[in-house]
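Would you mind keeping the following structure in view while I ask a few things?
One protein chain is absent from this view; the other protein chains keep their places.
Moving on to subunit A:
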Amino acid sequence: MSPRVRLWGGLLIAAVLLFGVAPALLSDFRLNLLAKFCCLAMVAVGIGLAWGRGGMLVLGQGVFFGLGGYLMAMHLKLSDAGPGGVPDFMLLYGDGTVPGWWEPFRDPVVTILAILVLPALLATLLGLAVFKRRVRGAYFAILSQALAAAFAILLVGQQKVTGGTNGLNGFQSFFGFTLSDPVNKRMLYFIAAGVLLAMVVVVRLIMNSRYGELLVAVRDEENRVRFLGYDPAIVKVVAYAIAACFAAIGGALFTPIVGIISPADVGVVPSIGFLVGVAIGGRATLLGPVLGAIGVSWAETSLSESFPSFWIYFQGALFILVVAFLPNGLATIGRLFRRRRSAPAEPEAPVPEPAALETSGKTT
């Protein structure tokens, strides 16, 4: 099968499942859950690019997810309050006036632009500062995680303008559509599913582009890339900014779908949670992060319903098993079997790909 056929075939199957099968089979409640998982999967798609292909262990994606979520929440609160109105929680905790930096987000266009641009801009600045100084590996992971912790603490501390621990919630409408209406909830699901599919296509295009090849080169031999005349910092920043943008879009859709965004969704624990699904699914593959994130979230919800205190052990066990036996994730299970089967024929050849076997077999 040519890669093009596989792409379009895969897309078609995914579209039928997401837009046909799922809405037909699932209750409104379950469909809303799936919409939420789609939002989490958007973060995972970005992590797959930054971590799987770019080698950056992004442990703080909660920051960008939260930025997107809060930007959207601010707009929803303001539009619920009406023109010139003051969001309810500000009357409760604050002095009843809307701070100046909230005002621009009354406008829906400004809000959407801000969601698309601000987190990516922050990631670019942060990435330039970090990668230019050649901060890598565990140090980068710790730094990004510390940022997530700091962001959550900041949100809790500024209760008057951010809603504090409660976060922002109780939204009534989404760009003019009443959120209590099940039809509009469905529409939100379709938006989330469509955006997720689009992101997968974008990442596939990036993976197959020259930039995608260069990104893998930077991941594996950063110094060598440098001596070829590229600045690896720039290469990494691009992937990091794309991952941030995807996370922000995920957060922005998460807010109306779940109905609340709070510091509990953006801190250290959720940031690590984003990573778990990606690691289990297969970080360097195209579909591994998406399916891993949706699968893990789905398992979490259904297992927690039947065995409320059991999930955390199951997740831990799954994580250990995958890391121990399939370090590149479940998506690579097929590759493992292929290698097992071809191993007896050519026991000494260190050949990772079947294509390589065919060629080397001719001469040896």
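Just so it is clear, a residue touches a chain if its C-beta (ideal position, glycine included) is under 8 Å from a C-beta of that chain, and two chains touch if they have at least 3 such contacts; residues count from 1.
Everything that follows uses one rule, which is that contacts and distances are computed from a predicted model.
Hidden from the displayed complex is a chain whose UniProt protein name, among "Carbon monoxide dehydrogenase small chain", "Ligase-associated DNA damage response DEXH box helicase", "Nitric-oxide reductase large subunit" or "ABC transporter ATP-binding protein", is "ABC transporter ATP-binding protein". Here the missing chain is touched by one residue of A:229, A:308 or A:334, and it is A:229. Of the candidate positions A:26, A:128, A:187 or A:214, contact with the unshown chain belongs to A:214.
Taking the complete complex into account, A:206 is the one of A:143, A:179, A:206 or A:318 that touches the chain left out. For subunit A, the list of residues touching the undisplayed chain reads 205-206, 208-211, 213-214, 216-217, 220-221, 223-232, 349-353, 355-356, 359-360, 362-364.
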